[in-house]
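A single protein chain has been omitted; all remaining protein chains appear in their positions.
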Amino acid sequence: MKRVPAVFSTSVILLGIWLSLTLSTDVQEIVLGVVVSVLVAVATHGALTGNLFRLLKPRKLIAAIGYVLYLLGQMVKANIDVFFRIFRPVIPLKPGIVKVNLRLKSERAKVIVANSITLTPGTITIDIVGDHIFVHWIFLPDGDVHAETQSMVDGFAGRLEKIFE
Amino acid sequence: MIILFVLIGGGLFLAFLRLILGAKAADRAVALDTTTLITTVFLVLVAFLQGRSMLLDVALVYSVLSFLGVLAVARYIDGGLR
Partner (left out) sequence: MSVTSIIAHVLTGLGALVLFASGLGVFRLPDVFNKMHAGTKATTLGSILFLTGLGLFEPSWMPKLLLVVVFIVLTNPVSSHALARAAHNEPAEKPDNLIIDDLEESKGENQ
């Protein structure tokens, strides 16, 4: 019985995917979609999305929207960075892999942080081992490399902590 | 529209050239990742130019299969199932 909200939110997401795939308002299609998405959600115990209803509080919803906007801004910056790097005659490179701490309880939040770091300027995630994350820089920042990286990672982790806690 | 076609086709060509020339297996895998993603976008552009919405489904399935393909190549480089 504990899995009911998770199963319900998984089936809502699956139904949304089905409706945007078929793009029809035919009753037969919608009924088939409802049946299949509920069956899949029950069979997987709702493991695809987990319980999404915890997100439906105004404070968390605002935090989630803020995170998406922050990520989009970082992605635009990253692409401007990549763009001007590539068209130079000699590409400036100073690569290195840096290890920093990542203290988040939820595994799902760790995956989101790793994927976000891959999309931000000059950094990609190589690996996560326990509470540590390994970040590859295309051009190492001046000064203390570990402190710079830690503040960059904490920028994401701090924002995510407000959503998952 | 011709400019879009040339730009995306040029990116696809360069990534594909790296896929053929690539010095090591991992370079080729990265080039494969880029090539399949640009191909997905290219398919959507062709669907738009010809007005055939069926090609959108092809692009969707192609993106799923290319993701699985790249994961399989990554496992192979890593030394197979261990």
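Here the chain labels run A and B in written order, and each chain numbers its own residues starting at 1.
Just so it is clear, contacts are C-beta pairs under 8 Å (C-beta built on N, C-alpha and C of every residue); 3 or more make two chains touch, one makes a residue touch a chain.
All values derive from a computational prediction rather than experimental measurement.
Student: Take the complete complex as the reference. Which residues in chain B touch the chain that isn't displayed?
Tutor: 3-4, 7-8, 10-15, 17-18, 24-27, 29-31, 33-34, 37-38, 40-41, 44-45, 48, 53, 56-57, 59-60, 63-64, 67, 70-71, 73-75, 77-79
Student: Which residues does chain A use to touch the chain missing from this display?
Tutor: 17, 19-21, 23, 75-76, 78-79, 82-83, 85-87, 91, 93-99, 114-115, 118-119, 122, 124-127, 129, 132, 134, 136, 138, 140, 145
The rule we apply is simple: only the chains that are shown with their structure count from here on.
Student: Using mean C-alpha positions as chain centres, tell me how far chain A is from chain B in Å, no decimals.
Tutor: Between these chains, centre-to-centre, one finds 22 Å.
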